[in-house]
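The complex appears here without one of its protein chains, the remainder shown in place.
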Amino acid sequence: MEDEGGAKESWEPKIIGFFCNWCSYAGADLAGTSRIQYPTTIRIIKVMCSGRVNPQFVLKAFQEGADGVLVSGCHPGDCHYIEGNYHARRKLTLMEDLLEFTGVDPSRFQMSWVSASEGQKFAEVVTEFTERIKKLGPQTKLSGGEG
Amino acid sequence: MTDYKALEKQIQDQARQWLESGEVKYVIGFEKGDNSPVCRPVFIYKPEDAGKLAWGPLCNNNLTKYLVEEVQIKPKKGEEPDLRPVGIVVKPCDSKTIVELMKENIVPRERVKIIGVISEGTINPKALDKALKDVPLDKIAGIQILDGGDNFTIKYDGEPLSVPKDELLNGKCKVCVVHNPVVYDIFVGDKVTQIDKDEFEDIADLEAMSDEERYEYWKEQLSKCIRCYACRDTCPLCYCEECVFDRTKPYNWNEKTVDLPENFFYHMVRAMHLAGRCVDCGGCERVCPMDIPIRKLNRFLLKRAKERFKVVPGINVEDKAMFGDYDIDDPGEGIK
Amino acid sequence: MKIGVYVCECGTNISGTVDVADVAEYAKSLPNVAVSKYYKYMCSDPGQLLIKDDIKELGLTHVVVASCSPRMHEPTFRTVVEEAGMNAYCFEMANIREHCSWAHMHEKFKATEKAKDLVKMSVAKAALLEPLEKKQVPVTPAALVIGGGIAGIQTALEIAESGFKTYLVESTPSIGGRMAQLDKTFPTMDCSACILTPKMVDVARHPNIELLTYSEVTGIDGYIGNFTVTVKKKARYVDIEKCVGCGLCAEACRLKDRVDDEFNENLGKRSAIYVPFPQAVPLKYTIDPEKCIFLKTGKCGDSPPCVGACAADAINHQQEDEIIELDVGTIVVATGFDLYDPSQKPEYGYGKIKNVITGMEFERLVSASGPTEGHIEINGKEPEKVVFIQCVGSRDKEGNEYCSRVCCMYTAKHAHLVRDKIPGAEVIVYNTDVRAYGKGFEEFYVRVMDEGVKYLRRELDDQIEVVENGDKAIVKAEGHPDIEADLVVLATAIEQKKDIADISKVLKISRGADNFFLEIHPKLRPMDTATSGIFLGGCCQGPKDIPDTVAQASGAAAKATIPLAQGKIDLDPQTSFVIENNCAGCGLCVEACPYSAIELMDGKAEVNEALCRGCGLCSATCRSGAIQLKGLTDHQLISMIKSSLSEVF
Partner (left out) sequence: MASIINKDKVAELVKKVSSSGCEVFGPVENGGVTLFRNLDGGIPSDFTNSKKPPKEVLFPQTETMFDFEIDGSKITALVEPVEAQTPILMLGVRPCDARAIQVLDALFTWDYIDPYYVNKRDRATIIGFSCTEPHMPLQSCFCTSVGGSPSSKDGLDMLWTDIGDRYLVESFTDKGNKILETGGNLFANAAKDDEKKTEDVKKLAESKIVRKLDTEGIEKALEATFDHEYWDEFARRCLGCGECTLLCPTCHCFDINDVITRGKGKRERTWDSCQYPYYTIHASGHNPRPDKKHRQRNRVYHKFLYSNKNLDMLGCVGCGRCISTCPVNIDIIEVVEGAKEAAK
């Protein structure tokens, strides 16, 4: 579908992604190289390891108005830094728990394992996540604003 | 039933002995104020002042905050630091804090001599205030409280009051399962038999709510927060040299604005910082001027940390820090 | 501060979807941007020149290139800006090709908007980038090779040949590895021992090689150029200085011919004092502590006969393990592989039916130096009908998903050997596509078929079952008539070493989903691990045949030699650092760091920059943000978050 002049289109979610350099960022690269199409909603921030993702970044992104946050790293056991993704899993699942307990939209946060060869999976994750966020509408609980 | 007077005597004697021998630099304990029934922190430097040390169910503060201050103070240039241990009076929950502080390399064991006192619960001053409604205002400062089993007996020069414990106890004491100090040099009191109960019953109602209801709940509560940061300032585990919430250079983690998003951010981040560490001493909630049930956040994470990662803080110095460690079998059910 | 933004058209790869002119124009409005241009191929010589000229003429302090993935060209552009006199670390890339134009080819408007956002984020980050200095550390001119299979042997010889001291640590009593167990090697069918043993001898004789057999690496400290390795030399109970390898002791041993011989896949027997095989290097005897009666009970008859038999007085039951430390600059891991245990799949009957053996067992059976001296026999009889089953434990959703790469060929080899040794024998191979991709492989496979070996195809998940029938085994394969065979040979998968968790923990190198050690890049850096200074050779990185093993081993040797030859190495300056005033000394980062790169010194965390790999885990863990990762600080990340979510900057 061509969307010239699509500026008038309805609301588009803004999704921030934190992707590890070695697997998930490379997986996203592969999706591109393979010309797999997915929504334009995601802005990826490259970190060296999913272990670099401080839960505060996720909360900050929400506060700044992100409608969804996706953190992606290597599959368990495949971490380029041996164990960074295990640490990320521990911290971020607990943070997700906290989102749940405060009722601040836990479903706007998603973690995934995407390897360098999973371009297809990456695109699927982004597509599904975008759909989910679209259903939820703009995030206001942590940003306080209209988005 | 606790005989507060007897415990008080033992505390005083021990403190006096340590101060006389010079084994400790000073003793951090509680004293009874002149104008309030509630006890307050005191620092005893001389053996002859040991008699000021008080003990009772109104000894609420977690004094280990001052221990952190003591070890963090850098000696002035050219001054030989006095590295003698400091004596401190702790309740069981406060002693758990010391375990965490030792675990986290903040308080070396040799810098502290611990008078560990058993406790079957302390009284919430706000609840006490309600109970004293009919006591003449000028008598309030002088009341005496005795342990009467299921009741507290409040004595003053009128008809003594008997108030069910449940009405007066601090919330944290109602759910506490550790009634004996876990680390101490001197154990004061008779060992209390541990009780077995659902320690997280107090958050069950919140957990049962829908996300939306919980959000509304927290919205109401957190909108009250004036971000005085007293909850942080009183927490012995908030010992950071510079708290992220005070940082303005080169960036601020949160704005000074006092509004709902910033308040949420503050509370969620602090909860994360205390996750797997909070020993539920209740300090934060007690000092909150706006009566925000901060402990519920901490306790929820405490519960999840236990369920998910088998982490229980404040018990064993050898345990690894929750976020310094991981297990390959940690759950991650929501991960795609 | 002056930032230059360069938007690449990438031919039409980017400009076909993204309006690069619009993006470049937009970039001009961003704070601190002094110049913004677009060009056909930013990475080409003229493109590079464009950037260099601007840096020099306009005095740019930071450069942002919006083009392809930084995983592709970041090093290129870093070098470009450096050549123009700018600090390489003040450079940032926005990925508007892989993450944008190629992924949103039908949404030109939105793709352009996204490209602008990506540029904005990069500019925001770039503005906060600070110049970093590369540090150099001297290199200890010695290498360690772990594992003495063909890979380790090849690597050790090549490093040693370059003139550097090389330690070769092998956990078993002899080097040689799996190749020593093989009879002939496909596709040329030369005798394995004939090509391997001369190399083994070279190792033993090489003046630059110090061979440490029956030894294990128990600890590694330090970092590239400066590793300190702890090696445990296990007690052999034989003084290898004195032992002349005559074997009189083994003859005398009370357990002679009573101990299972693992070299022969337990098909033969040995003594409790043994050499694994006659051509072992070093040819020194070792007492098996698990079996030796004296070592187990403190008594062996009146006196141990081996001691009496040894003319060289070499036996010493009191010997103890010895711990030594080695200083080396680089390390090559060549720990090889293990084989899939087919008894995990009961349908094959392995372990229950005598007629069912593995390929490796077949190698020993067919080997002239094996327990049957090369006669293929089962239950004392020469088989007349032999069935080979491929892909046992490979390409299997429940077992290993990967292809073991050598089984097709060694099965062809085995089939050929059966036909060679038992001319009348009927040979059937159950296979699922034969993968004969190597040089000379297809030719070999065709030749084996021409020899009369019957290849039957079955789908991987077709049922197959082997059942016992007297002294025969019946192979029931779905879609095929049952075959009553005398011998069934299973081509079992190549797997990572069973005890690999230990060694991977010691070495701090990561493994992939297949459990093999993970290379940094499967194509461009197949021998590099994520830990600089540690390289991979042979099957520990993935299944390989001997030619590939040797090729990779030589590559690893070359890689490991480069730092030794340079004498000093640059450290990546993108490490973590501690803001001392903010550090409370809680030690959380120390616990979290996977590389033990942080220590508490006087109540403050201190980073060893040479050990730090720049993962940033510490930084995400520290509550007060006292430890930060250069080039990826909290501040930089927050500004990326903020800029990505705001309409304007």
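Per-chain residue numbering starts at 1, and chain names A, B and C are given in the order in which the chains are listed.
Keep this in mind: a contact is a pair of C-beta atoms (placed from the backbone, for glycine too) under 8 Å apart; a residue touches a chain by one contact, two chains touch by 3 or more.
As the structure is a computational prediction, the values presented were derived from the model and not from experiment.
*Asks:* Which displayed chains make contact with the chain that has been left out?
*Replies:* Visible chains that the missing one touches: A, B, C.
*Asks:* Have a look at C:5, C:30 or C:464 and name the one touching the chain we're not showing.
*Replies:* Hidden-chain contact among the options goes to C:30.
*Asks:* Touch as defined at the start, partner being the missing chain; which of B:71, B:118, B:192 or B:230 qualifies?
*Replies:* Counting the whole complex, the residue in contact with the absent chain is B:230.
*Asks:* Looking at B:6, B:177 or B:258, which residue reaches the missing chain?
*Replies:* That would be B:258, which touches the missing chain.
*Asks:* Consider the whole complex, including the chain that is not shown, and state which of B:82, B:110 or B:138 touches that chain.
*Replies:* B:138
*Asks:* If the missing chain were put back, which residues of chain A would it touch?
*Replies:* So the residues of chain A touching the missing chain come out as 63-65, 143, 145.
*Asks:* Can you list where chain B touches the absent chain?
*Replies:* 33-38, 40-43, 61, 65-66, 125-126, 128-129, 132, 137-138, 140-141, 220-221, 223-224, 226, 228-230, 233-234, 246, 248, 255-259, 283, 286-287, 289-292
*Asks:* To test your reading of the contact rule: which positions on chain C touch the chain that is missing from view?
*Replies:* 29-33, 642, 645-649
Keep in mind that, in the parts below, only the chains that are shown with their structure count from here on.
*Asks:* Pick out whichever of the two, A-B or B-C, is joined by more C-beta pairs in contact.
*Replies:* A-B
*Asks:* Per the centroid of Cα atoms for each chain, what is the distance between chain B and chain C, given in Å?
*Replies:* Each chain's C-alpha centroid was found; their separation is 51 Å.
*Asks:* Provide the C-alpha centroid distance between chain A and chain B, rounded to the nearest whole angstrom.
*Replies:* 38
*Asks:* Got the chain A residues that touch at least 2 other chains?
*Replies:* 56, 60, 77, 83, 87, 91, in rising order.
*Asks:* Which positions in chain C touch two or more other chains at once?
*Replies:* Correct list: 592, 621, 634, 638.
*Asks:* Hey, which residues of chain C end up touching chain A in the complex?
*Replies:* Contacts found on chain C: 69-72, 95, 97-111, 113-114, 117-118, 121, 508-513, 518, 520, 530, 592, 594-595, 613-617, 619-621, 629, 632, 634, 637-638, 640-642, 644-646.
*Asks:* Residues of chain B touching chain A in their complex?
*Replies:* 206-207, 209-218, 244, 253-254, 259-262, 264-265, 267-269, 271-272, 275, 297, 300-301, 304-305, 308-309, 322-323, 326-328, 330-332, 334-336
*Asks:* Please name which positions on chain A make contact with chain B in the complex.
*Replies:* By the definition above, chain A touches chain B via 55-56, 59-60, 63, 76-77, 83, 86-87, 89-91, 93-106, 110-113, 125, 141-144.
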